[in-house]
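Just one protein chain is left out here, and the rest sit where they should.
For chain A:
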Amino acid sequence: MVVLGSGGHTAEMLRLFKNFDASVYRPRVYVAAATDALSGVKATAFEKAWAGIPGKGSDPSGPAYQQAVIPRSREVGQSWTSSALSTAHAMLCALALVFRARPDLVLVNGPGTCIPVCLSALLARMLGVATAKIVYVESIARVYRLSLSGKILYHARLASIFFVQWPELQAKYPRSVLAGRLM
């Protein structure tokens, strides 16, 4: 399961995922925020490009990928009560998604949309429903400080691997892993 966070997050994620072995990491579910139509378009284009490469393309025996959307937990300027409701809604959607797909791997790189998916993955793991290992990649834009979703996942120890892309950040967060830059 690949969570596309919109904009630069999506660009970095697809840049990483392009290097995965498509014949092993399948079937794939791309998750984007409901307000982010562009990430869905990019995921489709990405899979089409993959299908054209011999050996990378998906197995014809079954659907290699599908797409899903979850509502954004909070839009800018929303009131507290309505954001509590929409957060609950986003959480329920993420739970349904994760429990249906039962992913072995959940790839995330922020922003906030990825948190309900990660919490759902944790629950699925605790209940033995899915392996649901979480891999988080902090954005290359972050040199000295983690993003908010990065902080949440790091301190809650939700990720099996927590990648950062700069040595300065790795030095501050010893449980993070530095394995090169995406760009």
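The criterion applied here is as follows: contacts are C-beta pairs under 8 Å (C-beta built on N, C-alpha and C of every residue); 3 or more make two chains touch, one makes a residue touch a chain; residues count from 1.
Operating definition for what follows: contacts and distances are computed from a predicted model.
You can't see one chain of this complex, but its UniProt record names it "UDP-N-acetylglucosamine transferase subunit ALG13-like protein", from the set "Nucleolar protein 6", "UDP-N-acetylglucosamine transferase subunit ALG13-like protein", "Protein prenyltransferase alpha subunit repeat-containing protein 1" or "Glutamyl-tRNA(Gln) amidotransferase subunit B, mitochondrial". Of the candidate positions A:L4, A:V31, A:L97 or A:V137, contact with the hidden chain is made by A:V137.
The chain that is not drawn here is touched, among residues A:A51, A:L123 or A:I161, by A:I161. The chain not displayed touches chain A at residues 7-8, 11, 15-16, 18-21, 24-25, 104-105, 107, 133, 135, 137, 139-145, 160-161, 163, 165-166, 168, 177, 179-183.
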